[in-house]
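The other protein chains are all here in position, but one chain of the complex has been omitted.
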Amino acid sequence: MIDVSNLLQTQKPLPGNYFAYDAYVSGDYEIGLIENRAGARLIAFPKLLLEAMYTALDQEIGQASGLVLYNCGRWWGKNFYRRFAAEIKEYYGKPLAEMEMVEFIECIKQCWKTYGWGVIDIDLSYYQQGYLVIKTTYSPFAQAAPADSNKPMCFAEAGLLSAFFTQVSGKELDCVQTACESMGEESNYFVLGIPERVRKAQAWLTEGQDHQTIMERLCVNQAN
Amino acid sequence: MYTELRELLYDAEEHYLQSQEIDKLRQNVQSLKERLAIYKALRDREREIFQNVANQLEKELNPQEVEQLPKAIRQWATILRYLAMGMLLNSHEFIQRRILEWITPVIEAHSRLSLDRQTYQALKSELKNLFPEKQWQILQPFLLQVEQTMLRSDETK
Partner (left out) sequence: MYKSLARLSVETDGRYATDNELQFIEDYINSVEKRITTYEKIRDAEPKIIEKVEKQKQEINPELFKLNGRDITGICRRDMIDILRCSAGAMLLNEMDYLRDNMLIWYRTIVQAYQYDRHDDAIYKLLENNTKAYLTPEEAKLMIPILQLDHTLLS
């Protein structure tokens, strides 16, 4: 017989959606601070600041600004992973490595949304070929990007994703953005893979190939 | 509760509440009183409710499903805890955001919808037996919300 008393008592409280925004974010009006439920301070970026970052970097360093933002994203992603993993472990009572894949994916989706970074989806269908495809929509980074850019502009997000999934997988991963809302696409696509393979996508992107074509070429290339 | 009280609060900033609005407050507080009683009953009888569900299902399920039963019981106890709070706050949104959004994909991935459906049905009839009709009427819409969100895909199969 199942002893329910034992079952429910041993591991309570039973966790729900840790990143639900009403539980996750709290603020103190008097001192003007916002923090998350782990007690860590949060910072809110006004859209104007993001826009200014693109403009200022473009004026200061021109072509290199993408790389700078990507590297900022890498740094940010490393710290983000550390916090994310610690908070998850504390709340769900098990380390990320022991979490079911679906639980992990749901956590990252909820977290992404609560942080105001839009909606994220993780596509594992290219996993066998060694690629991970991330789709985001309503990205504030894309929204703040200059409208006349003719290339994907979510460099910071790409850097964040590469560092984050490098930590998750334990393998060095690079990230190439293959579609961007700032160019009128419905979503942003990011392809993650080991650097020498995924970098090929960059050349096809410069040729003007779309996300689907790039994915097909990456997989064909892989098969050869 | 949540939304209604918040609206009254916003209205009270704009103007002094008049008798109709104050009656609305009275109704809300009366409803809160009933909800609180249901909440406490769910809390105090949690183990009994789920022990009955487990006992019944152990008799009905195949051995493979019985093996998964403890996990299912834990997940349904989690859902009922959030449901209880959502019912107390009279907020479907609370239940959606704080548990269903997160747990629905997780449970779907376990591909044990048949077991979940049976657990839910056993839980539902257990609760229906436990509560008098008036209280059941308050609780039922929240169970329906859970059913429609989580077990819908089972129906389409």
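The letters A and B name the chains in turn, as written, and every chain counts its residues from 1.
Everything below uses one rule, namely that contacts are C-beta pairs under 8 Å (C-beta built on N, C-alpha and C of every residue); 3 or more make two chains touch, one makes a residue touch a chain.
It should be emphasised that the depicted structure is a prediction, and the values quoted were computed from it without experimental measurement.
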Problem - Among B:Leu5, B:Val66 or B:Leu151, the residue in touch with the chain that has been omitted - result: B:Leu5
Exercise for the section: Have a look at B:Ala84, B:Ile107 or B:Leu127 and name the one touching the chain we're not showing. Expected result: B:Ala84
Practice task
Name every residue on chain B in touch with the hidden partner chain.
Solution key: 1-2, 5-6, 8-9, 12-13, 15-17, 22, 25-26, 29, 32-33, 36, 39-40, 42-43, 46, 78, 81-82, 84-85, 88-89, 94, 98
Fill in the blank from the handout: Residues of chain A touching the missing chain are 12-16, 22-23, 26, 29-30, 37
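By our rule, only the chains that are shown with their structure count from here on.
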Completion exercise
Chain-centre distance (mean CA atoms) for chain A and chain B, in whole Å, is 33
Fill in the blank from the handout: chain B partner, complex, touching residues on chain A are 1-2, 4-5, 7-8, 11, 13-18, 20-23, 100-103, 105-107, 110
Fill in the blank from the handout: Note: in the complex, chain B contacts chain A through residues 46-47, 50-51, 54-55, 58, 69-70, 73-74, 77-78, 81-82, 94, 97-99, 101-103, 105-106, 109
